[in-house]
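Can you keep this structure in mind? I'll have questions shortly.
A single protein chain has been omitted from the complex, and every remaining protein chain is retained in its original position.
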Amino acid sequence: MENLSYLFAAYAAVWVLLFVYVVVLSRRNRALEREIDELRQLLQRHQAS
Amino acid sequence: MSSNRRLIDLILAPLAGLGMLLAIYMVFIYVPSDQAQGIVQRIFYFHVPLAIMTFLAFGVVAVASVMFLWQGTRFWDRLAHSAAEVGMLFCTLVLITGPIWARPVWGTWWTWDARLTTTLILWLIYAAYLMMRTVSGPGDQGARYAAILGIVGAVDIPIINRSVYWWRTIHPAVLVTREGSSGLNDPRMQATLGFCFVAFFLLFVWLVWVRNENARLRDAVEGMRQHVLTGHEA
Partner (left out) sequence: MLALLRKDLQIEFRTKETLASLLLLGLLTLVVLSFAFDPASELRTEAAPGALWVAVIFAGVLGLNRSFLAERENECMQGLLLCPVDRGTIYLAKTLGNFTFMMVAQLMIVPIFVFFFNLPMTLGIGGVFLALALGVLGFAAVGTLFAAVAVRTRAREVMLPLLLLPLVVPIFIAGVKVTGQLLAGKPLADVAPWLNLMVGFDVIFLVVGWLVFEYAVEE
């Protein structure tokens, strides 16, 4: 059925965009959390000295 | 504090995911095909909730903008920014799924009907909003200017919708059909639409949450960097 490809295209677009957005955000979030941990350690060392 | 956040995270993600999974089931397996439009009509079950969510998102942007200008706390600015990004994403999806649906059903990619056109303009306003933050000067400027745009935009959207609607109805052109109003007679269709609405709402909330966390973490990192550099309380 020709129309099936339209249906597929629409849903594919939705899923791809949503997926990409979520992946990008999660990666950034995790990187940020790591950075916070590092900075926290840095601060503790600062305060110890 | 962070344990509450962990909890919300733990609940929202699977809830949204489950919602979407069920939505897919309902759209592809449960609901019957539309008699007139055939299988393509199923796009409708995603297209409409996405559209409602993107306008809702802009509402959130507007309220958060007012609160930000009034209260000045970072919380409101982060919320506005997050809602705007997710709203923009949803708006893009509406503008993609709309034409893909229109083409086989009405034979044309684009119709200048009131709803689709208003969504297009909303997209442009979202784009301007997000761009505003990148091109503004240092400090709070970007946030403030974006907030102004958020408020003016939100007030304008109903007016824009009205004017485009009048523009169309006084000059009947290519298509006079209103999209999506082909009677949802079958209660299964109504149920599917309703459920998709809930599923997308959950998705929206979760995405805004994740994006907001991103903003909050960024602010925290910035704060800590200042702390490290200056050596005393930021």
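As written, the chains take the letters A and B, and residue 1 is the first residue of each chain.
Here, a contact is a pair of C-beta atoms (placed from the backbone, for glycine too) under 8 Å apart; a residue touches a chain by one contact, two chains touch by 3 or more.
Keep in mind that what you see is a predicted model, and the values were worked out from it rather than measured.
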**Report entry** Chains in view touching the one left out
**Finding:** B
Query raised in the report: Per the definition of touch given earlier, which of B:Leu56, B:Leu69 or B:Ala191 contacts the omitted chain?
Result: B:Leu69
Report task. Kindly state which of the options B:Leu21, B:Val152 or B:Val198 is in contact with the chain not pictured. Result -> B:Val152
Requested in this report: Looking beyond the chains shown, say which of B:Ile100, B:Met132, B:Val210 or B:Met224 touches the absent one.
Outcome: B:Met132
Requested in this report: With the missing chain put back, which residues of chain B would touch it? List them for me.
Outcome: 69, 121, 124-125, 127-128, 131-132, 135-137, 141, 144-145, 147-149, 151-153, 155-156, 159-160, 162-164, 166-167, 170
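Here is the rule we use: only the chains that are shown with their structure count from here on.
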Requested in this report: Averaged over CA atoms, how far is the centre of chain A from the centre of chain B? Could you give it in whole Å?
Outcome: 18
Report summary line: Residue positions on chain A within touch of chain B in the complex are 1-4, 6-7, 9-11, 13-14, 17-18, 21-22, 25-26, 28-29, 32-33, 35-36, 39-40, 42-43, 46
Query raised in the report: Which chain B residues qualify as touching chain A in the complex?
Result: 38-40, 42-43, 46-47, 50, 89, 92-93, 96-97, 100-101, 103-104, 203, 207, 210-211, 213-214, 217-218, 220-221, 224-225, 227-228, 231
